[in-house]
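Take a look at the following structure, please.
The other protein chains are all here in position, but one chain of the complex has been omitted.
The letters A and B name the chains in turn, as written, and every chain counts its residues from 1.
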Amino acid sequence: MGLNEGRLPGGGVTSRPGGLPLVGAGGPTFLTTKVDFVVNWARRNSLWPMPFGTACCAIEMMAAAASDFDVARFGMERMSFSPRQADVLICAGRVPYKLAPVLRRIWDQMPQPKWCVSMGACASSGGVFDAYSMVQGIDTIVPVDVYVPGCPPRPEALLYGLLMIQEKIREESLARHGEHRAEDPLRAGTPEATEEEVAGLTGPFGNSTRQNRVGGLVRTDRPDRPDDRQP
Amino acid sequence: MTEREPALARDSALDAVEAGPSAVSGAPVRLDEASASHPSVDALRARFGDAVRHHEVSAGDQHVVYVDAARNREILGWLRDDRAAHYDLLADVTAVDFGAGRPLQVVYQLWSMRHRRALRVKCELPLSHLVIDSVEPLWKTADWLEREVYDLFGVKFSGHPDLRRILMPENYAEGHPLRKDFPLRGRFSRAEQTRRALSQDPHDHYIPAELEIGRDPQAAPGAPRQHPEPPAKRPSTNRPLTRGK
Partner (left out) sequence: MAHRTVEYAVSRSPEMGVTGEPAHAPLFPVDMPEPPLSSEHMLINLGPQHPATHGVLRLVCELDGETVLRVIPHIGYLHSSFEKLGEYRTWNQVVTLTDRMDYLSPLIYNCAYVMAVEKLAGIEVTERCKVFRVILMEMERIFSHLLWLGTTAIDVGAFTPFLYAFQEREKIYKLHEKYTGARITTSATRVGGMMADIPDGWIDELKAFVAEVPRTIDEIDLLLTTNGIHLGRTQNVGMISGEDALNHGLTGPNLRASGVPYDLRKDNPYYDYETYDFDVPIGEHGDCYDRYLVRMEEMRQSVRILLQAIERLPGGAMDVADPHVTLPSKTDCMNDMESMIHHFKLIMEGLKVRAGDCYFPVEGSKGELGMYLVSDGGGKPVRWRIRPPSFVNLSVIAKLAQGHLVSDLIMINASLDIVLGEIDR
């Protein structure tokens, strides 16, 4: 039985095999739920975002921080440009392969607890840039909690995404700390997705495949088209 | 097409440097009318003879002159310095690959501030020998632009002070992306591209000249640098792309 091995069903650890659960480490009790509530409330309302803005989406992120939308209303006015003091990584914009190690390193530098928002089509899936230099979705590089769709998403959409992070934090419990915060330190600097996952996530789809088919239809004066324009 | 009013004509674009700040007001000037001949091309023909291969007018009124690739620096230098030509702004250096084994074109886009005239100079290079003289000694603009052409097309510019990749990572191994035989999504699989991107050594992000910084200034010039261990010797940190658990 789990208890005898010092492990609780929720993933918490007891002080000794078969003993009473430590505060905050066992199944939900009156105390832990109250502590959860207080901790989550505090965390939720003082998130420090780390703006990893690269391209057009970053401009919308700036707009979200500026007068009209004012992300400060949700306790996030303190943009933390240093990853070591940040809670939420907002990846806004395109991520080429040249930038991928930087993104991963910033994620590795952020202390737990941490969350990640992928803002925009490019960060989430590569967007229109299904080309040689672009990462096809940052979820192959770092774990992502919330995807904000759009090209670029409106500032309201980013705010909604950040509120979803707050929702997610509300659901968390110290008892399931290990589950929420599972990250193997050995995996620092390595891609988030396995080889098969990358292959599955990044195959050409939608417009990118159609591009080539249209390419086959076009008649030009050129005697022969280069191979890669064929379907 | 009327000539410009003399009051608005500027002998040199740099006159204003001496004149101090002022506001230039309404100067209705148009490009030279499209015509079959271009004064600079005629002058080039007269001076360089056979090195001027071919002259054409494109898009209605844009003059393109094809010159001998072996003499590009000489010809462009003359175009810059000759008073009648005086193309003092090198707007752009780029290349065009037409695919299907056709020669690659290196394109120089010139603009003369004094005469308000544009000229496009092209050199054709066979794909088997993509080497051309750098024009960086003439225009500093060419520094980065030529690096970009080298990066994306693989044209080697001899005489360039610092010819290395500029947009792609230094250790990019898939080739030169803007060539027509380069597939849109790159040569490696996405998984391999991801793995390669993340398995770079931190030292890969620096060029050797940067790693030299920090040496002892007292050391005699040319003395060996006092690095505890040369960066090249570092063990590779390439890790396989599998989950750690």
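General remarks:
Quick note on the criterion: a residue touches a chain if its C-beta (ideal position, glycine included) is under 8 Å from a C-beta of that chain, and two chains touch if they have at least 3 such contacts.
Keep in mind the model is a prediction, meaning the values are calculated, not measured.
Among the residues A:37, A:81 or A:160, only A:81 touches the chain that is left out of the figure.
The chain not displayed touches chain A at residues 52, 54-56, 58-60, 62-63, 66-68, 81, 93-94, 96, 98-99, 102, 106, 128-129, 131-134, 151-152, 154, 211-212, 214-215, 217-222, 229. By the touch rule set out above, chain B reaches the unshown chain at residues 10, 13-14, 16-17, 20-31, 58-60, 62, 64, 88-92, 94, 96-98, 107, 109, 113, 116, 118, 120, 139-141, 143-145, 148, 152, 165-169, 177-178, 182, 184, 205-207, 209-210, 213-218.
Following the convention adopted for this analysis, only the chains that are shown with their structure count from here on.
Computed centre separation for the pair chain A/chain B is 39 angstrom, with centres defined by C-alpha atoms. For chain A in complex with chain B, the touching residues are 97-98, 100-101, 104, 130-133, 135-136, 140-141, 184, 186-187, 189-191, 193-196, 198-199, 201-202, 204, 222-228. Every residue of chain B that touches chain A in the complex is listed here, in rising order: 98-100, 167-169, 174, 177, 180-186, 189-191, 193-198, 200, 237, 239, 241-245.
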